[in-house]
Structures are given as C-alpha cells and as structure tokens.
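Structure below; questions to follow.
What follows is part of the complex, with its chains left where they were.
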Amino acid sequence: MAAWRLVLIVAHKDLRAELRTKEAINSSFSFALVILLLFSFAFDPTAEVTREISGGLLWIAFAFAGALILNRSFAREQPNDCLDALIAAPVPSAALFLGKALANWLLLLGVEAFCFPVFGIFYNIRWTRQFWPLLLVVVLGTWGFTLIGTMFSALTVNIRLREVMLPLLVYTVMTPCLLAAMQATSLLLAGEPLAGEAAVWLRFLIGFDVIFTSLSLILVETVLAG
Amino acid sequence: MIAVAVEDVWKFFGDYPALREISFTVEPGECLALLGRNGAGKTTLLRIIAGFSPAGRGQVRVFGRTARAVETRRLTGVLGHGIAVYDELSAIENLTLFGKLYGLADPERAAREWLERTGLERVAHGLVREFSRGMRQRLAIARAFLHDPKLLLFDEPFTSLDDRAIAVLQSVLRDGLLRGCTIVMSTHQLREAMELATHVALLNQGRMVHRCERPPEMLSDPGWLYARYGDL
Amino acid sequence: MRKNIIYVLAVVAAVLLVRNLEVILLRVPVDAEQGNVYRNLYFHVPSAFTSLLGSILAAVASIAYLVYKDLKYDALAVATVEVAMVMLTVTMVTGSIWARVTWGIWWTWDARLTSTFVGWLLSIGYLVLRTAIEEPTARARISAVYAIFASADVPIIWFSIEWFRTQHPAPVLRAGGYIDPAMKSALYWNVPAILLVGVILVLLRLRQEEMRRELDGLRRLAHTLS
C-alpha cells in the first residue's frame, strides 16, 4: 500500500482521538491565553514598542502552548503500550512519524488560528495587512517546530523525566526556526512586504524545514526501533 | 519453512549481556513456552523476535526474513502486558484502524468478525475507556489476531487475569494452534501455559539452558523443569 | 599504549604553549586601536575553532554509533561534546572580556554571539539528556540522534557573520584585510596548540568513560549473581 495512505491513516487516528476529547487542544489554547496575559503584565501592551516585538511574543506563546500538543503526541501512545502495537504493524516508521507530525501540525494551526484574532485585540495589532505572506510564514514556522517537537516526543517517550527534559531539548534545537519565524512575523506585522530582510528569514525557515524534515525521516526508524 | 530461527543472539544493555548466544528454532505449529526466573531475559528475547529492538549480535529470522521486514510484521501478532488499544476510540474504530494499518482488504469486515468471535459485538461502538478489564482484554486479543498472523508472540499473557479471562485466552490460542499458527510465549504461570505448550525452553541469566518438547510430567508438576535445573 | 600517546602529546602541547605564550605576551606588537585586550584573539579564535571542530566530530561519532552500534563511538561523542563545551566557554569568556573593553558591554544578542550561546546550550542539553537515561545502549542511541540534530547549529555559528549583520566582526584574516604578519603567525601557531590541548582532553575523557562503562557492567553482573 502506498506510504502516503498510511500517513493519512495515522494522522486521521490522532486527529480523531484528539478531537473526540479536545483535551490537548483546549488546554493548549487556554495556555496560550494565559501566556498572553502574563506577558501583558510584564509589558505595557499598548505601548508602541511592544507592538514592534509582537512577532516575538506571539511565537513564544505558540511555542509554549504548542508544546502541550506536541508532548502528547507520543505520550498518547503510552497508557496501554499502544506504541508497541504501532511499531509492530507493517508501517514504515517514517510514515508513522509523518502521520503524527501532520496531525500535530493541523492541530497547532488550529490553535494558532484562534490565537491571532485574540492577540490582535489584546495587543491592538492589525495582523491582516500582509495576510498571505504571514500565513506562509506561520505555516512554515509551525511545520518546523512541529517536526522538532514530534521527533523529540518520540525520542523521549520511554525515558524517565520526559517532562523535565523535553522543554530544554526541544526549545534549544528549535531556536533557529523560532528566531526566523519571529523576525519575519514582526516585519510582516509591521506592514512590510515579504522582501529584503523578511525574505532572507523566510529562506532560512525553508532551509530549516527541509533539512530537519529529511533528518527526521532518516533517523526515526532508529529512534523507534533502534 | 522454519517459523522462527534465532542464531547466536546476544543482547547487551551497556556491557551487561542480558542474552548470551541464544540459538534455537521454532517449527510452524509449535507452541513454545519460554520459562525462566525474573530477569532471565524472556521479555528481552521476545522483543527482539518481535523487532522492537535489534539484537546486539547474531540474527533473528522469522519465516526467512528479518524481524523488522514489513512482510514479517504482517505475519506477526504481538500481545504484551499492555492491551495496546486506544481508550478514546470505540472497539470497532480500534480494530478498523489496525486493519487498515495491516493493509487488510476489508478492515471493517475483519473487525466485525473478530468482535463477534470475542463476544464484543454488542459493544462495538462503545468507547474502550468505558470497558471493564475483561472486555479490554478480549479486545486486545481481537487486535492481536485481526490480521490472521502466522506467528504469535505473547509476554506473560495470563498475568492479572481471572480464571474466566484465562479460559477465553486459552481457547483462542488453542484455536490458533489448530489453524496452524506458531506461538512463542513467556510466563510465570506455568500451569496455565502447560496446557498449550508443545515445547518448553528454560532461560537462565540470559542463556538458554534447556529446550525440549514439553515433558508430560510438567502437566501435573509444572515446577518439574525448574526442579531439574533448580539451582543453576 | 594509549597512555603513552597521551604523555607524548602532553609534552608537545606544553612546549608549544610555553613558546606561544612567550610570543603572545612579550613579542607581538600591541594593537594600534585596541591596546592589550586584543591579545584575547590568540585564545578566542583557536578555542572557537577547536570547539566547532569538536562539535562536528561529535556528530560524526554519533552517526558512526548509529551505524556500527559500538559504544566506543558513543564514548568518543560524549568526550568531544564535553571538550567542545569547555572550549566554547573559553571563547565566550574571552569574547566577553574583549567585548567589555571594545564595545562597553559584556554581551549583545547579535547572530554570532547568539548562535554561539545556542551551541553552548545544545551541548548542555546533550549532557543533561545523558544523565536522564540509565541504560547505556538507549542512552547512546538517543543522545546520538540528539547530537546529529544539534550539529545543525555549527554552520549557523560559522556563517552567521556572513548571513546576518552582526556586531561581531567578520574575520579580517579571511576577508583579505590587513593584519600584522607577526600577529598572524602567532595566531597560526596557537591554533594547533589549543587544538592539541583539546585532543588530549578528549583522550583522557575517553579512557575515563571506558573504565566507567566497564565498572557499570561488572556491578550489574555482580548484582544479578547475588
């Protein structure tokens, strides 16, 4: 059977399980709100300066809130030892990984779609001026950190101290991706077009996505059935 | 063709050898009971045969192919302690999912068939979360048998089950043997295992110290093998 | 045998270092603009170079581990990561001191400095991850995958000065700017000296790691026998 069908089956399974209870997605979204709230204490959100850094704020909120969804990705398989059953099934590890990453990516995009308007209101930001370029950056940036998050979720699924280790590992490795996404987003939110510096960051983001997608697909079999 | 051929397998956790030069074969239709004290290496060996982790040295062939080959995985059914079905999905969704992953022609039909065989057809659409222990165990059995595997690997299948659940599992296994399946299982509950086993193997500190047809003595005195090799 | 090699290398390194120190501190002229702080250069650059080389070697050793599943490559990977981290610390400390004098601040967040810091955190992450996994084989496998992911930061550190506008200068050495030949040769002589120190440290750590592994195995064996 074509590998992409397996990818879809896995993604569909994860989405269905998640959407049935909406646990991760709800708490991820609420957590994003809490983070925005915390930040609004730390800074005066209406100040002009804050608006300049809004891209950064937004991606920090995405990264922290998204981690709740990403961590759960493989942790979801633990309670009944389901991961063993998936590894034992005649599904290439790469397909399994892509399926899970795909599901996570869609869930994250969903959460982000809710965050944007809320954020716009709280921080008084017009985010629709460069809508399509912004969408592109968000989609690529989210894919980058979904990849890393899903991979590390798989990597640490069986280690004691998962929760303690994950943030350190994940955020460090995904910094280049986050940095690029933040900078590009800040520029686009400021109304600049996707050219010059923003374009450089975008290219950087694409490079990151390509390299890390390939690395993940190559290494995932070792990670799961090493 | 030989069902499982284990050749000179070693497994190291760091420098500690959990398995040492294990070699044996299992013919199709055999039911091999792996015995051994806590820490003898039963789980480790089963996981290597199932392809969950690679052997450190030596090789495993399942129906002539490596353990991780996709074709091998299609022929193998695994059941460990965990029931390996999803709490958030219904019984039928679970089975259909695995049917699809195994590339069955008609996953839906296979799922219904096995729900019937395990007596779960009435709760096909109930979420697993709401199932009792016994129902979950039956669903797990259905999942393991769904794709009609030729080789079954079971790690302590009888643990924590009550008499009735054990009877169900035994009857399903017996059916499997009659259909020509090969079974390898580990267990500490010798009495329950001996009714099925055609062969037994004893592991001790990572070595296979004995392998033979199940001696008739073991039906009445399951400790017989331990007693013979008692203070190894 | 290995021990003897280490001794020989140590002697060579000591001679080289003494010779270089004499040149650096007493012979080479004072920099026209910066005064004496510039002598940081002779340690700042070689240690940066050694540490980047170490990170690359760690990634190669990790790939070798995943291919050959031999724990000696794992030992090599840890040893190089540790030494690379020490060297990177030296770079950051010398750089900070330099920055304090020439730029007036200890630290700034330009691309070179930031990516260096990320690299440092990545090696910390690697070492912390290793403490969380007891079983040596799983530890080797998981940390190898992590090291491969982490190595993506090396080119970013290296090229950051070209890709982005940084406060950190682009090296005059390569860009064809002018530098006093005496300074240049002193720098060129100190690179192999520091590199050698790195190699010696790696070899020492390697021995230690091997002995520890042996000890672990023996202890586990003893426990199963009792």
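Just so it is clear, A, B and C label the chains in written order, and each chain counts residues from 1 on its own.
Just so it is clear, a residue touches a chain if its C-beta (ideal position, glycine included) is under 8 Å from a C-beta of that chain, and two chains touch if they have at least 3 such contacts.
Just so you know, these numbers come straight off a predicted model, no measurement behind them.
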Chain copy counts across the complete structure file, not just the copies drawn: A x2, B x2, C x1
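In this text, only the chains that are shown with their structure count from here on.
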Chain-level touch network, classified as line, ring, star, complete or other: complete
Distance-to-centre winner among chains (Cα means, whole assembly as reference): A
Between B-C and A-C, the pair with more C-beta contacts: A-C
Rounded Å distance, chain A centre to chain B centre (Cα mean): 38
Separation of mean Cα positions, chain C and chain A [Å, integer]: 32
Gap in Å, rounded to a whole number, between the CA centres of chain C and chain B: 49
Junction residues of chain B, two or more chains touched: 54
Sites on chain A at which at least two other chains make contact: 226
Of chain C, residues touching chain A in the complex: 66, 114, 118, 121-122, 124-125, 128-129, 132-134, 138, 141-142, 145-146, 148-150, 152-153, 156, 163
In the complex with chain C, residue positions of chain B that touch it: 12-16, 39, 54, 56, 205
Chain B contact footprint on chain A (complex, rising order): 1, 6, 9-10, 13, 16-17, 20-21, 79-82, 84-92, 225-226
